[in-house]
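Before any comments, here is the structure.
The complex appears here without one of its protein chains, the remainder shown in place.
By written order: A and B. Residues from 1 in each chain.
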């Protein structure tokens, strides 16, 4: 079990950290199984999506902000980040990714992202390898 | 493999059951690994989110109801609970949470919730421990 730290700079940002996961996997020496990543926060999530065109994460944050704006929705939670809690649940708190021959079995366009919805902050992701 | 029963009282409700999971984990005697929770229903989901302020679950259900109302969206499914099926898919049918030294590695504000979207009912969650 390992902790990966991921730093966000903006309130809403998709921060890719595929390389950190692949590196930790290499260090483990494990060849085949699944990697489970779990984010220990309630206003950030994890997802696997396209890492080639930065407009994909941009469009995703734009759409989510349109559907779930920070203000004006009748939210009662006093910290003014209910939008971030909701988006975190929609993204999900974990991703599970298979690996073989020590390599993550990601598709050609897939990267692993921290979905920051209430940053910028340093976030903690727990990485577990199951074989 | 264990079955956890979670009781909801309202049509839409986030019911926390973190303690039941932690207790079953203690009974197992396992020290390190992940817990997989899976809900055996199609109008309820599972999520990990804030368990400190009850306005967070309230705001989440309020927002989801605004975006995905029960009526008036042109749904065809005759049971009048298409909204619940959709919300269940958005939340997801499983959560996967790491543990160490016999304790769930949840962040300070995280709790485990059944997301009830068509209650009140008794719901079944299958808990599997992987080490």
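What we mean here is this: a residue touches a chain if its C-beta (ideal position, glycine included) is under 8 Å from a C-beta of that chain, and two chains touch if they have at least 3 such contacts.
Treat the numbers as computed from the prediction; the structure is a model and nothing was measured.
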> In the full complex, which of A:49, A:70 or A:124 touches the chain missing from this view?
Replying inline: A:49
> In the whole complex, what residues of chain A lie against the chain that is missing from view?
Replying inline: 32-34, 47-50, 53, 55-56, 58-60, 62-64, 66-67, 90-92, 95-98, 100, 105-110, 130
>> Across the whole complex, list the residues on chain B that are touched by the chain not included here.
In response: 1, 36, 38-42, 67-68, 73-79, 82-83, 85-86, 88-90, 92-94, 96, 124, 126, 128, 130
